[in-house]
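A single protein chain has been omitted from the complex, and every remaining protein chain is retained in its original position.
The chains carry the letters A, B and C, assigned in the order they are written, with residues numbered from 1 in each.
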Amino acid sequence: MAMLTVEDLKIYYATPFGHVKAVDGVSFEVREGEVFGIAGESGCGKSTLVHSLILRKPPMVHMGGKALFKGRDLMRLSKEESRKIRYTELSIIPQYAMNALNPTKKIKDIVWDLAREHGHTDREEVERLLRERLKMVKLSEKVADMYPVELSGGMRQRATMVVSTLLNPDLLIADEVTSALDVTTQRVVIELLHHFMREGIVKSIIFVTHDLALLDKIADRMMILYAGKVVEIGPTEEVINEPSHPYTQLLLSSLPRMGIQYRKQKLRGIPGYPISLLNPPKGCRFYTRCPYALDKCPSEEPKLVKVGEEHYAACHLLGGEDQ
Amino acid sequence: MGFRRYMVRKVVVYGITFVFAVTLNWLLPRLMPGNPIEAMVSRSGGAASSQLIKFYEEVYGLNQPMWKQFLNFWVNLFHGDLGYSMLYNAPVSSIIKHALPYDIAILLPAIVLSWLVGNWLGAIAGKNKKYDRYTMPLFYFLASMPYFWFAMILVYVVGVKLGWLPYSGAYAPDLVPSLSWTFIKSFLSHWILPFLSLFIVMIGSWAIGMRNMIIYELEADYVRYLEALGASEKLMTKHAYRNAILPQVTGLALQLGMMVAGAIATEIVFNYPGIGVLIMNAALNQDYFLLQGAFLIVVISVLAANFLIDIVYAFIDPRVRASYTEG
Amino acid sequence: MKRYLAVALVAVVLGSLFGLASVSAASEFPRNETLYTANSAPPTNANPFQGGNIIGLDGLIFEPLFMLNFMTGQLKPWLAESGKWVEPNVFEVVLRPGLTWQDGKPLTAEDVKFSFEYYQEIGLRNWSKLGLKEIKVVNNRTVDFIFSGTPNYQLWKLQLFYGWGQGVLIIPEHIFKNIDPKEIPKMTFLGDEQKYLVGSGPYKLYEVVQGQKSILIRNDNWWGIKYFGKPAPKYIIQLYVKDNAQAANMFIKGDLDVGTYYIDIVKAKEENPYLVSWLDKPPYFPPVAPVLLYFNTKKPPMDNPQFRRAIAMAINPKQIITNGPIGGMPSEIPFGTGLLSKWADKIDLQGLIKEYGWQYGNVEEANKILDQLGMKRDSNGWRTYNGKEIVLHLVTCAGCSDWISTAEIIQNQLKAIGIKVVIDKYDWGAMMDKYHKGDFDLGLHWAGTFQPTAYAVYNALLSKDGVANFGNFTDPQAQQILDEFAKTTDPNKEAQYIKQLSEIWLKEVPAVPVYMATLFYEANTKYWTGWPNAQNPYGVPIFWAKYGTWGTALALLGVKPAGSSTTSTAQTAATSTSSPTSTTSTSSGKSICGPAAIVGLAVIPLLLRRRRK
Partner (left out) sequence: MARESRLALVRIAFRNRKFQFGFGLLAFFVIFALIGPLFTPFAWNGLYYENVGGIKIASYGGKTLPPMSHEVITTYTGKKVEVLHILGTNINGQDLYARLVYGLRTSLWIALLAAAIGTVLGITIGLVAGYKGGWTDELLMMFTNIMLVIPSIVLLVLIAAYLSARTPGIQALIIGLTGWPWVARAVRSQTLSLKNREFVHLAKLAGLSDLRIIFTEVMPNMVSYIFMAGILQFSGAILASATLDFIGLGPTTMVSLGNILQRAIAYNALQFGWWWWFIPPGLIITLIITALFFINIGLEEVFNPRLRRE
């Protein structure tokens, strides 16, 4: 069953120079009980995409498309409805998780302030839950009574995860939560997310990252974005092992692999930079960097082509005229 | 424990500041050309006889070698003796003591109330863009006004043209300060214009400060997080406000510390008998001792205010506490 | 937060309400029994020896042997009934009968002797410098001052009243013998020390509100009532009024009765018709002593009297008065109005000026002199001296706006004869320093003319170490005349010496009087009338501390209540002072409307919030 269905979503930024098309007609769905990964280079629109689900503020504008969350279109909810859903049903662990907590408020106060906003009345109950969860993530109960500034970075990260999931949201968005962390802490975070899923604290997770290797470990299905467009979407294993889109392939080949010696596998970067989203080319947005670009690439936009069970990619190389 | 080290460090820094400021204060006038005694005597009588000059040099201890003057200065300081004013012919401490209440009467309410009102207006402007668009230029205009010029306008319009309020002195000339109703009424009516002249202008800068802080804080990660988790506007503002107000508290304390310096130009416009005018007169007339005394009081109170703020912050701002417990 | 705000706002609103309810409640000091004057220094000290900055401390509380009427130059016997040279070296003072201290004890010759000696002990006076050998009490009412050799009669005359650096106030021996003279300099005589303030005068110190006002209350047992009548005001309150702007305000509102401040008197009279001044026409204020343009006479080309004369001729005082400070036309010699009227005829001033003097504003003649001196004009029209453009630095005081505008006008006027003037403004102390060190070309000051006698004027200006000889002028002949002058008491001889000195002045031009400075003075006739004015100069409108015995006390003792008819209109108020009423002239019976003398004008530098001590 789909927890979230996004259809042809367009999210642009209004700037003095015109609209920046950060998310331009993206469709996907997130199912209950799965971890859905979103990957791409920085600036490809992945953060914009997930943030637009939570909150759209100027200069971010919704230019079309739907995002059905448990049957309701997030893009059309009233301010108050949207506010109520957040945290209780739809929550986020932000990219800046280490600084997400107000430095001058005790963690228990922050939590209580939020919980009260969402209809909780029993402060002790909330605090008890908080302490319990803190223990669950291997933090001392006392952290509840501390100020965020008194915690180390990693502790703050975990505390934020606890805060974000405290009210058992159905869908949790984890936005680049691991980017700034060292490998061991990354591991802890990922384990925690697994743990949350296992315990039924969250039902589904959207995991946003630029690190494909990480997705391999956590995501059930994944989607790769490039310049505001979906280039490939499908079960993680398939996408990683049989990438169909040249971009995905390049992305993957730029990763070092465990067990393979450097000399044997030449790491390849992707030459060039992502195009400006202010005036994207009509056709494929990747053609400027694509080693296999065809004549029609600059002018014709490729559609998603089915390349396997639930596995799609958008590239003229895959044909797809018929789709 | 970190707190102790923190305190010791602060005390040392403030101590050095104090010694430095006071020494500078002692040194400056003595480096300058001109004989203040002669100026003093000749100004009042026309020509000065050497007899009188010698007499006064002895009275003020200016005939002693420099190092001894410096030593005496510190010794006297710790006895609470700030010297003897040449201009006013009275102990500096007593002159200051009699002027200070008037400064406090004007400045304390002006600073505190403008702080309250300014922060309130600034916070509203910070979170409400529509309101901000209209009020912000006004705040900037207020903050740009030389406060003595605004005082002049008030005197001219309210005092001279409309004749609603008295605008000169601290109370009616036929009264002697007392706790009588008549005196209080007179005092208050003389108080309003100077108070307003400072209050209104000060609102501008407080409001700007608060507005900018609120905008800054509302952009901060923790507010974005709160918002993402469905916090109401009210809650976000509450959190932002708390953090935004901290620097404003510092500003308030510093202003209060500088209060004893008076509001020189305002006091000139309103003929208010405060310390500002004392300082100015002392400066214009090279009254070493009064100038030093007044400056000293100012430095002490500013340092005290700073010190107090440092201590208070160690308790109210966990960030400060975190910084010293770490190191 | 909002709650605090509400409280605060309510407080402000309440405050405003209090304020708007006009302040009209009865005060402790009934207006019709209280005279308000103003002091440009805040009352902080009541030390009668030095530093007292309360008007009337000298003159109204403590009294001298003689009072000086500043405007007439007359000495008025006060505690003394008479004082004269009974022998060439013995000056005998006889006190009035029935003198008492305010505590009821009699005031005797012993007190006089004690006072003179006490001043010397404190270090304020040095009698031996004047040759005073001994002070001898002859009997209860008689004191002899015995000198060694021939005393300087002229200087001794200045010691009979009290002022800056001269004279004494008579103090009670029974009080002051208990106070160590060494303690005196730092005493304020306020608070606990106020008990020592036992004088002999018509007023006692009632209360001092530190830094703001001081209040005198009438002494109803004053010994002088039978000689001078009972003073009219029960209270004299002097307010600290720091500058002209504030004074103008208060005069307009009628809060002040009298004061010494520069205000636009014409405008002020429009606003408050009760205001009167010394004169009814410009300059309104009493012109008292000329402000001099000094030359640094030791520095070329100012060392040449012909050059100085040319500059004097280029100066046009009329323009200075019109466009600069309020003042009167000066004479060529450095005398104030009083001294002029006293001596002009006796020394045939007009004749002197015709023969030796210069003509103000005669640019043509001035140019001729400079041409004769060979000071050629360069291509820009500036005069040269030894081939170099002449640039004179006029040093003046930065806070003294009158002097600055005077300097600017002089600068402008000297352009007409091709002399370039640069105006350097310094603070008062720095300016005096420059004058004393001779570090200037031109300077402005009144110190030398602000003197009570002709001798004092010329002594200050022409003698080698004259207190106001800033230009360092030396002339052996003048020195010799001054020495002889000091040893005479004969009025004819005095006239002779003054004439000779004036001749030297006119020939040598050590300095040029540029305008007659005025003593700013305005009085309010709504509550008190009979103020001294040009027609009836019984007292002196100088309301500063330390000039009490120069005529302030006389002025304050001469006022009368305005009477119950406060309905008096502008016109009656004006007429009551413009013509001397018989009451005023009789009331001050013995005062002499004669030749005036003395001084005035220390006000000028004061003008701009420059506080006198």
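Assume a residue touches a chain if its C-beta (ideal position, glycine included) is under 8 Å from a C-beta of that chain, and two chains touch if they have at least 3 such contacts.
Predicted model, so just to flag it, every value in this text is computed and none were measured.
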{"item": "From B:I37, B:L100 or B:V299, residue that would touch the chain that is not displayed", "value": "B:V299"}
{"item": "Selected residue (touches chain absent from view) among C:I122, C:M329 or C:A398", "value": "C:A398"}
{"item": "Residue touching the undisplayed chain, where the options are C:N244, C:T297, C:S331 or C:N524", "value": "C:N244"}
{"item": "Touch list for subunit C against the chain that is not drawn", "value": "243-245, 248-249, 252, 263-264, 267, 271, 319, 322-324, 377, 379-382, 398-399, 401, 405, 408, 412, 415-416, 418, 424-427, 429-431, 607-609"}
{"item": "Touching residues (missing chain, whole complex) on subunit B", "value": "13, 16-17, 20-21, 25, 28-29, 31-34, 129, 132, 137, 140-141, 143-146, 148-150, 152-153, 155-156, 159-161, 215, 219, 258, 261, 264-265, 268-269, 279-280, 282-284, 286, 291, 294-295, 298-299, 302-303, 306"}
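The definition used in the following text is that only the chains that are shown with their structure count from here on.
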{"item": "Farthest-lying chain, centroid of Cα atoms versus that of subunit C", "value": "A"}
{"item": "Between B-C and A-B, the pair joined by more C-beta contacts", "value": "B-C"}
{"item": "Most centrally placed chain, judged by C-alpha centres", "value": "B"}
{"item": "Whole-Å separation of chain centres (CA-atom averages), subunit A against subunit C", "value": "90"}
{"item": "Averaged-CA centre spacing for the pair subunit C and subunit B, given as whole angstrom", "value": "39"}
{"item": "Subunit C, residues touching no fewer than two other chains", "value": "none"}
{"item": "Residue numbers on subunit B that touch subunit A, as the complex places them", "value": "221-232, 235, 238-239, 242-243, 246, 317-319, 321-322, 325"}
{"item": "Contact footprint of subunit B on subunit A as seen in their complex", "value": "51, 54-55, 82-88, 91-92, 94, 96, 99-105, 110, 113-114, 117-118, 147, 149-150, 160, 163-164"}
{"item": "Subunit C to subunit B touching residues, read off their complex", "value": "1-2, 4-5, 8, 11-12, 15-16, 18-23, 25-29, 31, 34, 36, 41-42, 44-45, 47, 50-53, 123-126, 163-165, 185-186, 188, 190, 207, 209-213, 215, 237, 239-243, 245-246, 249-250, 255-256, 399, 427-430, 432-433, 436, 446-448, 450-451, 460, 467-468, 546, 602, 605, 609-613"}
